[in-house]
Structures are given as C-alpha cells and as structure tokens.
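Data first, discussion second: the structure below is written as structure tokens.
A single protein chain has been omitted; all remaining protein chains appear in their positions.
Naming follows writing order (A, B and C), and every chain is counted from residue 1.
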C-alpha cells in the first residue's frame, strides 16, 4: 500500500463534507435508535415471549437457509472459480438475480412454485412439508434472497487460491477430492465463513419475501412491521433496536473476518 | 486465465448436481412467473393507471436516491480508495451497515430521525419537506438501503486506477482536481456506472424500509403486497411480473458493464 | 526417459506446434526460450495439468498422455515455490508422502533423507510465509523430491532471486543433481542460466523446438538466426560459400571474405561469437587469415566486460575484458585491428 500526497485542502475538504453527510445519514438513525433506548425497556422486551420467540425463529430460519446454501452453493462456487465452460457468465448472472428482484415480487414468484397448488409445493406436500405460513416457507424465502452473497464470497475465495498450489498437490499424488479438501477449501475458508455470515445476516434481515409467503409464524422483521401498523412507532422500537443490535454484533464479526482476509 | 485439468468425473458430477439444485431454485420461480404470464394480462395491467403510476414512482424515487448517492458517495469512495487515515476501516464498516440491518428495523430507525417530531424531520419541515408518506420518505429509505452498493463499487473502481497514472499526471502539472476529473474519474467510470445501476436496482426493489415510512404514495413493491393481501396471489402477479422484467433488463445491462470491466 | 513426440499445445495466443524432445535418464535438460514462449505450459503438459491437443508423452517408456497428474510420478517446482501457506514446512514436505499413502517406515526415511539433503531441519516448524527466497526454494525442492519422482520439472528457479542467492541456488541445484541423479527438465528465459546448468539445452521459440544440443553446440554452432540471436552471437552475416586462396574454403559476405576451417559446413549465414573476436593495435595486426582493420563506433560497458563495435564495414562486435579495455585504452573513433580463427566461423543455412 503506497501512501500518496493528499489532494490539496479545498478538494479534500469538499470531498470530506460530501462524504460526511452520507456517513451521518447512515450513523444517525442507527445511533439514535441504540443510544436513545432505555435498557430497562429493552430488558422488558426480552422477557416478552412473543418477541423472543420471533427473534429465535428469525435466527434459526436464517441458519437453516445458510446451511442449505452452504451445501448447495459452495460446490457451485468452486466450479465457477476453477473451471471454464460455455455459459459460465450466464450462470454467474443467474446467481446474482435475487439481488435485483424486488423482494415482494420474489415472494410472489416463490409462491407460484412452492404454493400448495403448484409443482414443487405438491411434491413437498407428499413428504409433509408445506411452505405457506410455515418455517419451510420462511427458509426458502431467506435462501432465495441471500444465497448469492455466500456463492459470490466463496467464489472470490476460491479464485484467490493460486492454481499452482492445486497443481503441486495433484503432482504430489492428491486426487481431485483431496486437493479440494486439503488445499482449496482450507485456503478459501475465511472467505467462505465470511460468506456464510453475510448470508445469515442477509437472511435475518429479509422482510418483503417472507411476509408474502409466511406472515405467520412471525419472524422479528415482520413483528416490527406488525407492531408499527397496529400500535405505532414506539411499540415497534424495542424489537427494532434488538434486531439492529444483533445485526451489529454479526456485522462486527464479519468485518473482522474480511479485514483479516484482506491482510493475508 | 489458465485452464486446468477438470476434477475427475465423480467429483465434478456431485458438484454439478448440488450446484444445479440451487440454480434451479433460483431460475424456476423467476422463469415460471415470466413464461406462465399471458401477455394480454400484462398489457392490460400496463393500462391500469394505479400500476403504471406506482411503477413510475418506483423508478423515479430510485433514480433520485441514486443521484443523491452519486453526489455524496463518489467523493467518499475516492477518499477511501486513495488516502490513508486512522479510522478508515471503521468508516468502511459504517458504509456497509445498511446491508445487514433488517429493512423494517431500518425504516423504524429512519423515522426516529426524519419523523415530524424528530430532529431532521423538524429541520426539513421548515423548508417544506416532509418524509412520512411522501416521495421524500421513499427516497431516503431507498438511499439508506442502497447507497453502500454505489460506494463499494466506486471505491473498487478508484482502487484499480494505478496510482502511478495519477502521480504522472501530477508531475505533468495537473492539480488534484484535474487529476481527479481527467484521470481517476474517467478510468473508474465503468465501475461507478455499474455501482449506480446496482444502487438504482436495489433501490427499486426495496420494500421493508419504504412500507414503514411511506405506505402511500404506493411504490410498486408495496402495491404487490397490497394486492396480495387484499385480493390474493393472482391479482399480485401481473405487477410482480412487470417488476421482475424491469429488474431483468436493468440487470442484463449491469452484467454487461461488469463483464466489460473485468475484461479491461 | 522423457520422450515427447509431436506435442501440440494451444492456449489463447500461444501455440506449441509439433514439439519433439528426448531427455535421457539422469540428464539435466534446460529448455530456454523468450518470455511468452510457453515454457511453463510445456512443463504443465508433461505433469498432466494441461491437456495437449495432439502428441504423445512417455516417461520411462510408459505412455502417460492420458493419465492424471497424480498418476505420473512427476514433481513440479514453480518459480514462486508454491508452498502451501496453511501448512508448516514439515507438513509441506510430508504432503506427498501422505497423499501417496507411503508406509510409515519408508515415509520416515524419505523425509529424513530430504531434510538432511537440504539441511533444513531447523526450518521444519516454521510457517512457509516467514522463509527467505533461498529457504523457500530448498523446501519446495525437498517437497518435490521426497516422493522420489521419476522426473523433476523446475520452472525458472533462479529468476526471482537476487544475484548472490542465485549463484548459491545454482550451486545447490548442481550439487543436488550430482547427488540424486534425477532426470530434470528446467525451463528458463535466461541463456546464461541454461549454459551454467544444462547437460544439454533445448532452445524453443515461435512455437517450435529450434535446436537441441550441448551448451557448446548451441553457443558455437547455432542452426538458425533465432538461436544465434538468442545466444547473443551478435555477428551474423549473410553471404555464400566460395573458394579462397591456397585451396582453402571461404565465406563471402559483401566485400569481406572469411576463411573457414576445412569441413563440410554449408549455408548462407556465417556467425562469429564476440568473445572469439580479438582486438589488436593496428601495428601488430598479422598478415593474412581473418584479419581486418576498422574504427570503433560504439562501446557498450557491461562492467567486467565490454562490447566493442568495430566498423569494417560491416560492424563486427568484439568482447573485451575490462583489462584489455584499459591496456589498449580503447575509445570511440579509434582505429583498431580485429582478428579471429578460421575455426571460430560457423556457417549455417537460414
């Protein structure tokens, strides 16, 4: 990292002021939520079983989505990072689709496949899994909107693994599977972990797709909305604060991982 | 790009099957929505002024948010890419905060700053801008959740500009502003454009934060939800399809830009 | 030992057309060619990491063209050493033995032998990222050799090292090769490195194997302008064979006549190496033979040695040591004599 002479004062000053506005715009709402909340109200909210169970449900559903994303997504990330084939760009495009599809529209789209009257819905119905207003529905909504984060991060991680390390492993007698499990995966592990955390955080924060498929059982972001609609801003606030605090903790862990990845 | 021997058949096969499942999971809902919709119903929906005005509002609000994000975010991205200062990692963390905060909680947080009884709300009230149930509210909600995409993409773009090009420009007599406008900005332009498109797409797709701040005037993702809640799945579908189609077009343009950036 | 037949490799812009090369058992072969000549791709193709479009590769008589890398018993050492950064030096060296499921006793023996050979016992618990360039090189060689490969492939082992470590590792490679006698294929873009290390040298360029031979052959008897240029034989003259006086053979290039040694060389280019061209004061220039006089037009200082361009015409370049340079007090514009033996003129057909 090479340091440079800073732009002259006026340019830097203008840029700092403009940048400062956007920083304040992000910090102010989050900071105010956290610091203006009285701890006693928060503690009380944590004793409210409706709130705690919705938060636990959110964490659990996002975790399930992440596990599924890990099992299905990491192998795909490896193929995309390490092999060349026609249509690769198309597949990379498809994976990023959920990032731009409006969340409520994504929920509608998922219902047209997983709803009880539709193909996958019927198939899963046979083994007793229903999606409408159920944990399974929450999980697929979260999976849909958040899996691109894991796949992209894992792909970047695998790409950074020097192919020569894998080549050397092969010549030393490692099979493709051993090369993957002993060399590529361990070396990409930090990126994959960061991707999992990002996916989990993104899953937890989903609202639009989930509310369409499963208003009940109520995940925390839906509960925030419900309280806001029914009782108003001040009743929605404690849950929102708790959610933001959880996100922040997850986020700090994530930044720490990313920071160490950049340095190594 | 070095080609390598592909993993042996069984490993590749397993990875392909796992990856194929997640790909299908993403394609199926989107594809089914688009291909199972009759064009005549879509055309009819486009003649429904409630639908068209909500879509135009969505595009317009997302565009306003992107313009504000561009003016405030690009200078910050430049500073982050090109200068070293203590607390830089913290600022980079703050910028990415909106990515992990649950959207409905973000809406609540914004209201506690921009609501009419709160600090910024009162300040803007003085110049006639109100946020609750207004275009301004939609714009700040979109700005909050989508500005990280623009700043991160612009930052990566500026980082890829070889500092030696800027050094040479300086020694040849260019002031810091000229160096920025003639060298750094043009060379990072593709990344910045990609960031703008990504921000716009992300803003358009926002639902959770907007619905808290501004249920009315109704943006398209909110209208999808409203129709779904009030009339059911089949009534929500045409708007969802139109939204997804718009996202797809934006997305294809975006991928094309990113693809050319990677190649250059 | 290594027998490559009609190998054809394509990779983007680069192609290797119809390359054939034989390396004897225990031989140290250096493949030298300009950057971008696909030397690394050649190694990776032999190791099975890259599929050739056509052609055959045999190792110890076994056709390995369709085998996976792990079935070929070929070790590769890359320029940047490619040590596994997440494993200790010990685990790096043991990696191959573990993958090949070598039995415990044999594995212990091979490991200790490698550690002893490279004198790296003190490094075993270190993290590879903390090693110096020379240490990394030794560990990479130890890892490659402790699985007792049939063939060792080495990719530009010296080019990322500073001049002094380079000489040290060069000596190490020579010592190693004498000790282990493992068939080695070493690629480099550095001609000096090839001359210093190779039992034989293969020059590749423009997608072909241009010439294979001992360093002396490549040096003195290039078969093409490409090889002559790559070996920095600066004096290459077009012309034709002719009869000279007293029944001797000659080569005529423009107004110049070079006497040749008797032999059956034929061709339309003559090449004379700069170090075979002597500079003499004009007064002591002998009569007859390959002796000419001319004016110094350029002196390129290379430190210990200098290249002196003398305009006859044409220009002929002589290599002078700094000692000669000082003694003769050479200067641009000075008139000097040049002479060289008839045996120094090599003729080839372009």
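Basically, a residue touches a chain if its C-beta (ideal position, glycine included) is under 8 Å from a C-beta of that chain, and two chains touch if they have at least 3 such contacts.
Source: prediction; values computed, not measured.
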item: Of C:255, C:304 or C:329, the residue in touch with the unshown chain; value: C:304
item: Listed residues C:4, C:169, C:319 or C:347, member touching the removed chain; value: C:319
item: Residue among B:71, B:90 or B:165 touching the omitted chain; value: B:165
item: Touch with the omitted chain, as defined above, among C:163, C:286 or C:333; value: C:163
item: Positions on subunit B where the hidden chain makes contact; value: 162, 164-165, 167-175, 178, 182-183, 186-187
item: Contacts of subunit C with the absent chain, listed as residue ranges; value: 34-35, 162-164, 167, 170-171, 191-192, 195-196, 215, 219, 229, 231-232, 273-276, 278, 298, 300-305, 319, 321-323
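Basically, only the chains that are shown with their structure count from here on.
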item: Intercentroid distance (Cα basis), subunit C paired with subunit B, Å; value: 56
item: For subunit A, residues contacting two or more additional chains; value: 167, 170, 175
item: Touching two or more other chains - residues of subunit C; value: 48-49, 68-69
